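For this view, one protein chain was removed and the others were kept in their places.
Right after this comes chain A.
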Amino acid sequence: MTGNQQSLALLLFGVFVAATLAITTWASRRRQGSPEEFYAGGRLFSPMENGFAIAGDYMSAASFLGISGLIALFGYDGVLYCVGFLVAWLVVLLLVAELVRNCGRFTLADVLAARMSERPVRIAAGVSSVTVCVLYLVAQMVGAGSLVALLLDETGSRARSWTVIGVGTLMVVFVALGGMRATTWIQIVKAVLLMGGAVALTVLVLVRFHGDIDSLLSTAARHSGQGSDFLAPGLAYGDGWTARLDFVSLGVALVLGTAGLPHILSRFYTVPTAPAARRSVIWSIGLIGGFYLMTIVLGFGAAAVLGTDAVRSSNAAGNTAVPLLALDLGGGAGSTGGTVLFAIVAAVAFATILAVVAGITLASSASVAHDLYASLSRRKDRTPRSEVAVARVAAVGIGAAAIGLGLLADDLNVAFLVGLAFAAAASANLPVLLYSLFWQRFTTRGAVWSVYGGLVPAVVLVVFSPVVSGGPEAIFSGVDFHLFPLQNPGLVSVPLGFLAGWLGTVLSDEAVDARGHAARHAETEVRALTGAGAA
């Protein structure tokens, strides 16, 4: 990146930060400090606003830079990712969004606590939500660090560390002061910027190929050095049965994990009704689907315009494919158009990371204050206001922890961390959520077993996976204690989460035929489907 591009990118990013700070100030005027306001933004966002915010929360820099980079390097195997990320939203739309909106108040645990004995399920759901959030948060912080190193041509670790610290501090300020209202507006602004950037680049790619997709694809295949293999699956995951199983495992985690991500679930509480929650998801499916279709065009476009070798030589993971493509489409290095486009892409990528980090920090601080603190604290003088104060402190604490972990873990592969967060969400949060919404017999013991029975295997299997030990690219490359062959635990840990929930219920000594049990289930069902008594 030349000096011009750098200063322009920093200027644009500065404008974004200033705008978001202004939004935070504006959103926190007339602040009352109620939980309704801090966790749910007052529940008065429109479906369209919330749809943009959901899309903003979901589309991370990993998708914008990472997936299009994967496509530029491995062709079709990158497309497999996009499909998983999109199809996942059908689980959210059909089975989760409306029912969760009707049954809960702020967090996942609210939905469970409506039926189960309060304290154990709240603690279990709180622990798993915070775990998932921290994993996802570390992924984003590591991503922020490598993005800066990449875009500012700065391989020194100092720029990296300062970016991680700077990004972390900024989002803590946003979240602690502005709560859900400010976070939502940041997501909306970011989603608009990201979509705008993607549309502009896609149009330029299509113009370059005169709107001929066929010639785009065949040029990409020719310039990839792989010929027609580039357009078929197998380049990244075709290497033996372990790699194939690993991809299926990742696919399962992606599709089932989205519906268990705490920062996605908490977004449904920002609209007033279940039909509004449904409409937000429809908006976000439209935005996310459109975005991934554009990502595919950009990925193949980068392969066609730049050639796979040029992309790989700039960054081995392909993360620079889109910025380089922007430079070329704008007129090449040194031209004004190229400089501007490159700077825009860089600024959008920064903004993206900042917004995603804010969303996750908010969700995890809600889990800490509303679930863990509320269940574990023995203080008699707890009020809604003091709970919000705890949430603000928790946001600062979680932000600090994420900064620390992000600094320590800066060599980890971002895509792997994201896959792990999705696997943990799919194994620990989704089974318990589906069981308590749809299964009459489900008991407290089943709920607790289901959460820990999914979360513990997911984490343990990763510790014994080839990612942690036993290979040249592992975290501890010197030792070998890997017992589990796959990188992503989803294929094993998701069924275990469901199994544990079933087993806990069957072995439960709770009287499931008692009147109270049936009545609580009836209440959950009536509330879930009609919205009676919804917050």
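Just so we're on the same page, contacts are C-beta pairs under 8 Å (C-beta built on N, C-alpha and C of every residue); 3 or more make two chains touch, one makes a residue touch a chain; residues count from 1.
Here, contacts and distances are computed from a predicted model.
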Name of the absent chain as recorded in UniProt (options "Putative membrane protein", "siroheme decarboxylase", "Glutaryl-CoA dehydrogenase" or "Glycine cleavage system H protein"): "Putative membrane protein"
Touch criterion as defined above, residue of A:76, A:268 or A:498 at the omitted chain: A:76
Selected from A:225, A:275, A:334 or A:485 as touching the chain missing from the view: A:275
Residue of A:289, A:404, A:470 or A:495 touching the missing chain in the full complex: A:289
Missing-chain contacts mapped onto chain A: 32, 34-37, 42-44, 46-47, 76-77, 79-80, 82-84, 86-87, 89-91, 93-95, 98, 105, 110, 113-114, 118, 122, 213-215, 217-218, 221, 228-229, 231-234, 237-238, 244-245, 247-248, 251-252, 255, 271-276, 278-279, 282, 285-286, 289, 292-293, 374-375, 382-384, 386-387, 516, 518-519, 522-523, 525-527, 529-535
